[in-house]
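Here the complex is missing a single protein chain, while all its other protein chains stay put.
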Amino acid sequence: MQRIGVFVCHCGTNIAGTVNVEAVSDALRKEPGVVFSTNYQYMCSQAGQDIIKNAIAEYKLTGIVVCSCSPRMHEATFRKTAASAGINPYMVEIANIREQCSWVHKDTLTGTEKAIILGRAAIAKVNLNAPLTPGQTPVTKRALVIGGGIAGIQTALDIADAGFPVDIVEKKPTIGGKMAQLDKTFPTLDCAACILTPKMVDVAQNEKIRIFSYSEVTEVHGFVGNFDVTIKKKARYVREDICTGCGACTEKCPQKKIPNEFNLGMDTRRAIYIPFAQAVPKVATIDPDHCNMLKNGKCGVCSKVCTAGAIDYNAKDEFLTEKYGAIVVATGFNPIPMDKFDEFAYSQSKDVITSLEFERLMNAAGPTGGKLLRPSDGEHPHTLVFVQCVGSRCEACAEKGKEYCSKICCMYTAKHAMLTRDKYPDTEVYVFYIDVRTPGKNFDEFYRRAVEEYGVHYIKGMVGKVSPEGNKLKVQASDLIENRQIHIDADLVVLAAAIEPDKSARPLATMLTASMDTNDFFTEAHPKLRPVESPTAGVFLSGACQGPKDIPETVAQAGAAASKVIGLLCKDQLTGNPCVAHPDEMMCSGCSNCEKVCPYGAITYVDKEFRMPDRTTKVRRVAQVNEAVCQGCGCCTVACMSGAMDLKGFKNEQIFAEVDAICR
Amino acid sequence: MRKIAKSALDSLFAAMSESKKVYLPVDGEGGARYQLWTEGTVLSEAVNTVRSAKDFFFPQTENLVEFKMEGKKLDVIDVRRETEDFVIFGVRACDVRSFDILDRVFLGAPVDTYYKNRREHGVIVSLACNKPAETCFCQTFGIDASAPAGDIVCHMTDDTLFLDAKTEKGEKLLATLEGVTEPCADSAADEQKALIRSRLDKLPLKGLTADKFGGDKTKEFFNDPAWASLSESCLGCGTCTFVCPTCQCYDIKDFKTADGVRRFRCWDSCMYSEFTKMSAGQPRLTQKERFRQRFMHKLVYYPANNEGIFGCVGCGRCLAKCPIQMNIVKVMKKLGEGGDKND
Amino acid sequence: MSVTNEEYRPLIVAFCCNWCSYAGADLAGNNRLAYPADVKIIRVPCSCRVNPAFILRAFQRGADGVIICGCHPGDCHYTSGNYYTRRRMALLFSMLDYLGIEKERTRVEWVSAAEGAKFAATMNDFCKTVAALGENKRLEDLRCKK
Partner (left out) sequence: MQKVTRDILVNKAKELLANGTVDRVYGWKKGEFAYDVTPALFKSEKELDEFVFGDFCGANVSKYLVAESKKAGGKILVFLKPCDTYSLNQLTTEHRVDREKIYAVGIPCEGMLTGSALKDKVDSVLSVETEGDTVKVETLYDGVKTFPASDLLPDRCRNCKSKKHVTYDELIGEDGEVLDSGRFDEVEKLEKMTPDERFAFWQGELSRCIRCNACRDVCPACTCEKCVFDNPKSGLENKAAADSFEEKMFHIIRAFHVAGRCTDCGECSRVCPQHIPLHLLNRKFIKDMNTFYGEYQAGEVVGNRPPVVNYTKEDIEPSEAVKRGE
């Protein structure tokens, strides 16, 4: 029989306001096993924890029940308290009488009654708790960063800086990501390339960092500290170790008409290409969909012009499996497709472009060499209309847009408007907005400069329709402040498209068993307290894969993720979760049902000899659980007919006891 | 002796029901079973009920005592209540004998007050078997199906039911039935008895004797090699013991309720692997030993403690119900043959 | 003379997975979204930890409704746990219905950690549904009644 102490927390008035805490501690004192019961204002405070520690000593407690906030909040706190007073931390159970009681029930009578019942359930469980000791597993001191944008680059640099080897897996032929496509950055207007490319070079030159460009993660096994990751190096048909990046091949390739994805299809590239001048690694890549040699064996020009002999038409996808201790997801974002937004005539007119396309138009390395020219006729536009929130904050248009705010559009639109007016004072620039959101350092000042110094026309209202007529774009819009309809004959319309997570994120999340929200952004372990960790141990989040972010935020989060990774890789041994599945070999029939449902492959079988009660021996096939691999979901326990498989910390008898206590 | 027209049975049961609850075999899904008589209930013609009549005195589960908890206070509650009087009508000769066998267990010291309570309030109205079945072998144990024991003994012809009170209890009950029955000669049922006897003589198991068994035969049979092959296919289910009118083993279990514990007893079966398990383990580790226990108990151990009376009444239920058709008749025939040298 | 005319309140046992639904319930709390106190939550690591025997046990002991909440299919913290839950519960509920037990007494809902409002709404609706059915008679164990 346990000697249980019950500690009821008032949480100020958070609990005590609705629950009669005195009545709860009195009622629970009468429960079987309980030898001490009290209540206190803030159990989680030092003074509250001291009450627990003292009671453990004074009443020789073997089990603790804390009736307080959610175990997701302070279970760890109270387990530490118990451990520091000398009892096993897993002898602590929390009755959630705040989030799941006092905060959702108004009536003191029913609230108190329910709090007592929840307390009873926790007591019934603790009565059957057993001390648990977590297992230890070694840590592979190497990190994997998936995605080579600014988030991945910064994370990798910071981890490498601490002395741990890092691999970056980037699916494109070069690292750099979206930032490499940007022209200037807000609010300081420094050139993106000027601040990004040195970092890309740092990555390339860092001895601790390996770049797997043009590669994808295809399989992830294992668990925190011990991931086995299979990386597919897509066939590049150019040997990275030999190619000098001279670019001769990219000039001679006869296949010229391939839309250049780096410039968002606004110009063309060859079938063998280097995405941009500062690409890292600076090696050519053959696009197998367009290369004549690869498609029908006729050509071979690049091979002829390559003095280094780097071309290899017989290259195959390569798979390599590496071990990692930690994985950082930095898969980034993309603007959502605009083809469903017929009202803005994106598909009908070349002169309706997205903001990212506008970045390329303004960029000196872009398709127009940095001159603002209309894509349709190469004329200089005089009237520009920027439409904000295209697909963002779009509750009504969920099938094509997003409900959330994409966060970065207000600022880059202000930047675009300001730069346009700065370079081309002869233009009229209109910005249509729902709200202008500028919560960042120097952001509002930046926006005000656009309006006040550069004379950008900010109009609160949405554009209803854009219709191409002749060489003009007729823009119909409403001005909500003036309450009137506006018609503008524009030369160029720029859509601030909502951003969404990269499409590769969802299958990756499945491989990593990391959770995602309904928008396919990775979920953090805690929205406030653990914002750069995924709930899946050993998986960390960097950049826009977790939610829309601008560059400074991304870099900050990248650094934070790196520091979490470093913290993990510093450890030689990891302490596991002791709440793992455990088979009773005497009951196990060896049927393999548990093995079939285990998502981690944690269950294997052995033939084992047993001494039977009648003194004979019998060899039986029985299940064994790898406690380092088991994550404790408990799926096997239900698949097991004989009940041989049980889950420590959530044993069948414990859950039965909770059910019984609740239904008493 | 009194009699009543078969067509007027309803009035007989109605009259009985005025003072007591009346239970009688009624046909239903899966065979006949005892049911409370209410207007319109029809007496089964089946030779016997699927479950025996022992349930009336020794129910499958019975609440013995309750513990009520309030905080850390524990109250013990005696749940025994004086049973109401009841009549079991239509008990066959074999089942009537089974009550004697149970009585020796439960009414011998120490007296089982739960059993006694029920036994004292039950009036047994037996009914001779007009059509004993091929599985019947009550004769082996000296039971005469044409003349059962009981508080009132009945015989049924095609048109008439004869009732003969044999005990004080029976006479009292019969006295209350004078309004619906009429007197008749004590010999009125003799013809029916003779008919039944002639039928008993023709039963296929007529020749089976238990002569080689008895209380002093432990040594002869305990190590008989035949046990191995007889028990080979036994599934270890409890069907034979649960349909048996004389199996009297039970286990005591505690059931945690909303606010305390209910201690009840329930039938147990020596065929079960957990039977009589103690902290040190089970005394009988293999199905062979458990199987042997059941039959040794019926044929040797029970007679050893009860003046030679066998613990089987030859009702034939286990012959009909065993999933693999192993039964006491096969055991009795095979044991002592000495030919089986297996194991 | 005093007649206590207490309104019938059902007893609801809710099994919530630790990662999504239990967090969703916490969020409902954070946002002060009320639902009846009839709901008592049992935390399990994953909805796939819920053994049909737990559900029957709850009914035996006097529960009037049992609801199992887990991560949305595809979002399971353990990748596939809730897929198994979905199969097991589809089969179990269908069997209970086949035995004539009111199918409204059992429910599976997928509630994510972000869906505090859905959690509260689900519980409000489930309590209402079960309350309308009244006491569980078809899967009761008389010994467990007071």
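Every chain is named by a letter (A, B and C) in the order it is written, and numbering of its residues begins at 1.
Here, a contact is a pair of C-beta atoms (placed from the backbone, for glycine too) under 8 Å apart; a residue touches a chain by one contact, two chains touch by 3 or more.
Because the structure is predicted, anything quoted here is derived from the model rather than measured.
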item	value
Shown chains touched by the chain that is not drawn here	A, B, C
Touch with the omitted chain, as defined above, among A:Asn260, A:Ser563 or A:Ser589	A:Ser589
Among C:Arg43, C:Arg57 or C:His77, residue touching the chain not depicted	C:Arg57
Hidden partner chain, residues of subunit A it touches	586-593, 596-597, 605, 618-621, 639, 641-644, 652-653, 656
Interface residues of subunit C (partner: the chain not displayed)	52-53, 56-57, 60, 73-74, 80, 83-84, 86-103, 106-108, 138-143
Missing-chain contacts mapped onto subunit B	29-31, 33, 46-47, 50-51, 60-61, 131-135, 199, 202-205, 229, 232-233, 235-239, 241-243, 251, 253, 255, 264, 266-269, 272-274, 319-321, 323-327, 329-330, 342
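Methods note: only the chains that are shown with their structure count from here on.
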item	value
Chain ID, smallest distance between chain and overall C-alpha centroids	C
Whole-Å separation of chain centres (CA-atom averages), subunit B against subunit C	46
Chain centre separation in whole Å, for subunit C relative to subunit A (CA means)	31
Centroid spacing, where centroids are CA-atom means, of subunit A and subunit B in whole angstrom	72
Interface hub residues of subunit A, defined as touching at least two other chains	660, 663-664
Sequence positions of subunit B contacting 2 or more other chains	258-259
For the subunit A and subunit C complex, residues of the former touching the latter	70-73, 96, 98-101, 103-107, 110-111, 113-114, 117-118, 121, 510, 513, 515-518, 523, 535-536, 579, 597, 599-600, 631-635, 637-639, 647, 650, 652, 655-656, 658-660, 662-664
For the subunit A and subunit B complex, residues of the former touching the latter	30-32, 612-614, 660, 663-664
Subunit A-touching residues of subunit C, taken from the complex the two chains share	11, 13, 18-20, 22-23, 25-30, 32-37, 40-46, 48-54, 57-58, 61-63, 71-72, 74-81, 84, 88, 112-114, 120, 144
